[in-house]
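Note that one protein chain of the assembly has been removed; the remaining protein chains are unaltered in position.
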Amino acid sequence: MEDKSKLRRLLPYLYWIVGLLSGYFLLNALISPFAWGITLNLGIVLKRLGEIGGFLFAILTGLALVEIYFYQIFFRQPSNPRSRTTIRGLQYLLGGMTVLAILSFFEKTDLFRLGDNVMAGIVHLPLNAFGGVRSALTGIGLAKGAAGAVSGIVFTLVLVGIFYAVHKMSVPRVSKLGLPYLLILPAFVGVLFLIIYPFMFEIKLAFSNASLGTQATKNAEYGLIYGWQNLVTLFTGTVAKDAKFFDVFFRTVLWTVINVTFHVGGGMGLALLLHRPMKLQGFYRTLLVFPWAIPTTIAAMALRNEFDSRYGLFNILLTDLNSWLVSVSQGTVNVPLLGDAFNWLASNIGPVSWKQDPFWAFVSILISNIWLGIPFMSVIILGGLQSISQEYYEAAEIDGASKFQMFRNITLPLLRPVLTPAIILGVVWTFNKFDVIYLITQGGPQEKTDILVSSMYKAAFQFYRYGFTAMFALVIFVILLIFTLIYLRASGGLKSATE
Amino acid sequence: MNSTTSKPLSPVTKALRWFFVRSRGDSPFKTILIHATLIVASIIAVYPVLRVVTISLRPNDTLLTTSLRIIPENATLDNYKEVLFGAPEKNRKSDFFLWIWNSFSIVSVTSIISMILAAVSAYAFSRFKFPGRAVGLVFLLTTQMIPAGMLLLPLFIMLAQLQMINTALGLIIAYSVSTVPLTIWTLKGYYDTIPVDLEEAALIDGANRFTVFTRIILPLSTPALAIAFLFSFMGGWSEYLVARVVLQKNDIYTWPLGIFTYAQQFTVAWGQFSAASVLIAIPVMILFLYSSKWLISGLTLGSVKG
Partner (left out) sequence: MASVTYKNVYKRFGDVIAVNNLDIRVDDKEFLVLVGPSGCGKTTALRCLAGLEDISEGEILIGDRVVNDVAPKDRDIAMVFQSYALYPHLSVYDNMAFGLKLRKLPKEEIKRRVNEAADILGIRDLLDRKPRQLSGGQRQRVAVGRAIVREPKVFLFDEPLSNLDAKLRVAMRAEISKLHQRLQTTFIYVTHDQIEAMTMATRIAVINKGILQQLDTPQNLYDRPNNLFVAGFIGSPAMNFFPGKLRKDGTKLLVDTGDFSVTIPPKHAKSYESHAGKDVIFGIRPENIHDADFIPPNIDAEKVNVKVDVTELMGNEIFLYLVSGKNTFVSRVDPRSKLRVGQNAQVAFDMDTFHIFDAVTEKAIR
């Protein structure tokens, strides 16, 4: 009885193993005729898995150690005055070491520089000690990765030993705030390294002359004067290579306004059409979200090809239209007015140089981004429409409201809770969204289709103007912050957000 | 209404009236108009996508054509074959699977890390009042306003100094910058909808805070966790700009970078680019269309909930 159930419990795992193995062999057999041309192989996969596994393990272990440390601070108290000194001593020591390790990490990545003085020696003590253990291990013939792992394990064991000692010397205590802080700790650590630290770094870079010439931060110099220079260059000089700040800024505003207008307008139109009981509704809905569903990179690059001057879809259509207009104008050449009109049309409507003409290049990215963005808006608005109770419309109908009055007085106001944040987010996203621009025109010709963020990207990664880019980024951030604050003040959204 | 009762109508007027006027619902005329609009909109939405399929099927010698046919003459799968398995006769190997693997491993690990960090901290933000909570939430909200590229430069320099350029780990770190706050925000929105009563009942039933979290909150938020995972996965899956900065070597390319190498030499590889696009887009689109309902609910839970 017992054996049988044990077997039964193991059975799913067995199935998995057998399934995976047979899948692997089947795949292998299927692919083997083509294996010559495929560069991916098991070795690469395993190497990556190892790399990622080690990384995850290190992160989780690190987090666990920090969590235990703070757990003991919040939820344990010394059992007697004598152990109190020991425990607090150990905790201050560990905390101090951690702070030093973080500082030394910041120093090593050039957030600040200490040079070779005593201070630096103290700051680097913990990390150097760790490095010392590792190099000692490599000294006795371990591979570098293994040495790192072993020293990590040794380090962890020491810490666990300390935690165990603290645990033995302490008794539980009640803490109300301990739990939430322990819970947000992992995210806080993540945010510290992922956002706060880069942000501080950015501020520092903004006051430097870092560029390719200074080998990024290696030989860069820092000072308020550089910050001022960067700021002056930003507003009076060129932002990437050719373009001026205010030109790009107004283009960005234009880009944002046109896009969001069309997104909301088109989305609202489609949503209103879809929001009625009718046949094929699901079918249309599926087709209409295609532009959203297709990965942006693919869509953008496919559209880029369609803006090709000869073989792209748009010019093919325009050429066809032109030749049709020409033939009509030839047919109506004797008809007064109409003939002139078609003649004018035929000579003015035709294929366009999407790549060379700055205006048409801008139109091309607008078309692409509008096409990409409408489905999202329409889906959001449709969701909002569906949440409006039918009873309002019935009441309005009894009151004698026209269709337009209903839209104006029921639909729009009731859609506001959905629409306002969607528009605000739409503005911020569009303001920041330049993958479409970058993939289709790369800002060309002559940076005439760049918006602020794409100029910034280019300044950093094509022209390597690091210090300048950092200042540029801060200015963009301030612009967005002002916009957000105005919005939040206007809508009182801050309160509801933190509620 | 009065005219209908006053005098009899001719059959033509009657028919016209039937066609254009309805007191309830839409008249046939309106229905036709609506369907026509929707069909045009659908064509606009779908046709560019279909064109990619078309081009992928063209034989190499007629790649450059002004034809608008959906299924090209002499349709062939050669492009697909070359994209997937390389072309021994041209001594050209295929990195397609490598790119997919790179993308997949990097993006899924990013999503997993964000989920781990977010799942617990979002719970704290949703359920506890503690000093710093409001600051934290506003901070999270602000991070959504930060341009994606803004922190890229310092991150890039940091990664360079840590020798993590051209590594999967480097890109994972760079992606986590935007996914972690977003995931926290989404999950917090969902946790807020779970009644506190359930947790209190569990507390009285004998659970401590930890068991409440693992046995009540986590099982109840599996849909939200799935959404959050899908969100960060979809966000990273077709990301190009950050990847381009962090990854500069062909063997670590994610697929958007890889596919761009086709597009750069576009006259030559337009067909292969299209074939690769189709191969990547189809599973993504199926997954997307299948999950769009949840994605939307996730959006309304998280970010759009101003």
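Chains here go by letter, A and B, matching the order in which they are written, and residues are numbered from 1 within each.
Keep in mind that, in the parts below, a contact is a pair of C-beta atoms (placed from the backbone, for glycine too) under 8 Å apart; a residue touches a chain by one contact, two chains touch by 3 or more.
These figures come from a predicted structure and were not determined experimentally.
**Student:** Indicate each shown chain that the hidden chain touches within the full complex.
**Tutor:** If we consider the entire complex, the absent chain touches B.
**Student:** Any idea which of B:138, B:220 or B:284 touches the chain not displayed?
**Tutor:** In the complete complex, the chain left out is touched by residue B:220.
**Student:** Check each of B:34, B:112, B:207 or B:287 against the chain that is not shown and name the one that touches it.
**Tutor:** Looking across B:34, B:112, B:207 or B:287, the contact with the absent chain belongs to B:207.
**Student:** With the missing chain put back, one of A:118, A:174, A:337 or A:398 would touch it. Which one?
**Tutor:** Only one listed residue reaches the unshown chain, and that is A:174.
**Student:** Mind pulling the chain B residues that touch the left-out chain?
**Tutor:** Here the touching residues of chain B are 195, 197-198, 200-208, 211, 215-216, 219-220.
One rule holds for everything that comes next: only the chains that are shown with their structure count from here on.
**Student:** Compute the distance, rounded to whole Å, between the mean C-alpha positions of chain A and chain B.
**Tutor:** Centres of chain A and chain B (C-alpha means) sit 12 Å apart.
**Student:** For chain B, which residues are in contact with chain A within the complex?
**Tutor:** 26, 31, 34-35, 37-38, 41-42, 44-49, 51-52, 55, 64-66, 68, 84-88, 92-98, 100-102, 105, 109, 112-113, 116-118, 120-121, 123-125, 127-128, 130-131, 133-134, 136-139, 141-158, 160-162, 167-169, 172-173, 176-177, 180-181, 184, 209, 237-241, 244-245, 251, 256, 259-260, 263, 266, 270, 273-274, 277, 280-281, 284-285, 288-289, 292, 296, 299-300, 303-306
**Student:** For the complex, give me every residue of chain A touching chain B.
**Tutor:** Touch list, chain A to chain B: 34, 36-40, 44-45, 48-49, 51-52, 55-56, 59-60, 108-110, 177, 179-181, 183-188, 190-191, 194-195, 197-199, 201-202, 205, 216-217, 270, 273-274, 276, 278, 280, 284, 286-299, 301-306, 308, 310-311, 313, 316-317, 319, 371, 375, 379-380, 383, 417-418, 420-422, 424-425, 428, 431-432, 434-435, 438-439, 453, 456-457, 460-461, 466, 469-470, 473, 476-477, 480-481, 484, 491, 493-494, 496-498.
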